[in-house]
Structure formats: structure tokens, C-alpha cells
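Heads up, one of the protein chains got dropped from this complex, but the rest are sitting where they should.
Let's turn to chain A:
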Amino acid sequence: MTRISVSVDGTEAVDEVEPRTLLVQYLREQRGRTGTPVGCDTSNCGACTVLVDGRAVKSCALLAVQADGAEVTTIQGLANGELHPLQKAFHEHHALQCGYCTPGMIMAAVDLLDEVADPSEQQVREGLEGNLCRCTGYQNIVTAVRDAAAELRGATS
């Protein structure tokens, strides 16, 4: 077992983990952050996407020990009292159905909008290429992300 210190959604904790424990299982089973699901076993689907030190990563492809000393944000830490503009936009544009890809999709979009404040449709589609969705056909997701981008730009200008 290895001792790690990780901040998850703003809460610091020191935990014992096996070196082979994947970050996603650490988050789900040791930290109770079940909002981040698992959708595949080959790092393709992106359902497990979280922010590690502000950057989107697939938490099924990172060991928990690699997150030692990092700040991890999951979907459950995104709302800061109020919903994040992306969460609101996903609801308003019907950008989710079963909801399983939604946490990873939103976290990947947070990173995308951090890099590109005013993405074109093509840039959104490219930016979310690492996140599979089986329900929506993506169209409403693209609309939601661009709508949230506009709201975020309005908030910061």
C-alpha cells in the first residue's frame, strides 16, 4: 500500500492505496465520488474524464498514486453553489439522455472552453472526440457547449 494525499472536489485527504489502483476506482470506491462512471476498458470512451490540476484526463488511464499531491475535480465538485454554465446548458439544450457520458462530457468541455473561449462547431466536435455518447447523436451537446461558452465569455468580459 502507498500513502497518497489528494484533494478531491476541494476536500483534502490522505489515503492508502495499492499502487495499481486506478484513479477512477479510487475516486469511486475510496472517496465515494460515484458521479464519475466507467464505460470501457481501452481508454476510448471518456466517461471517466475528470480534471487533474485543471486538465481533463481519463481517470481510468491514470493510477491513483500518480495523482498524489494533485487537485482533482469531478462532476460533483463542479457546481459552486450554483450550477456551472455547462451543467445548465446541458439541461436547457437536452444534451443528455441516460446521463452516463454526461459527467465526463461536461468535464472534457470545461477543459475545452478553458483553452478555446469561443469554439466553432468543428472545434467543439474535435475537442470532444475523446468522449463517446450513445444517446444524443452529439448535436445537442455541441449546441450546449457553444451556448455555455457564450455565457462564460459574457461573465468574464
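One rule holds in what follows: a residue touches a chain if its C-beta (ideal position, glycine included) is under 8 Å from a C-beta of that chain, and two chains touch if they have at least 3 such contacts; residues count from 1.
Here, contacts and distances are computed from a predicted model.
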Answer for the undisplayed chain, UniProt naming, from "1,2-phenylacetyl-CoA epoxidase subunit A", "NAD(P)H-quinone oxidoreductase subunit 2", "Carbon-monoxide dehydrogenase large subunit" or "Multisubunit sodium/proton antiporter, MrpA subunit", is "Carbon-monoxide dehydrogenase large subunit"
Out of A:52, A:65, A:116 or A:135, only one touches the absent chain, namely A:135
It is residues of chain A that touch the chain not shown, namely 18, 20-21, 25, 28-29, 31-42, 44-45, 47, 74-76, 78-79, 83, 87, 90-92, 94, 96-103, 106, 121, 124-126, 128-142
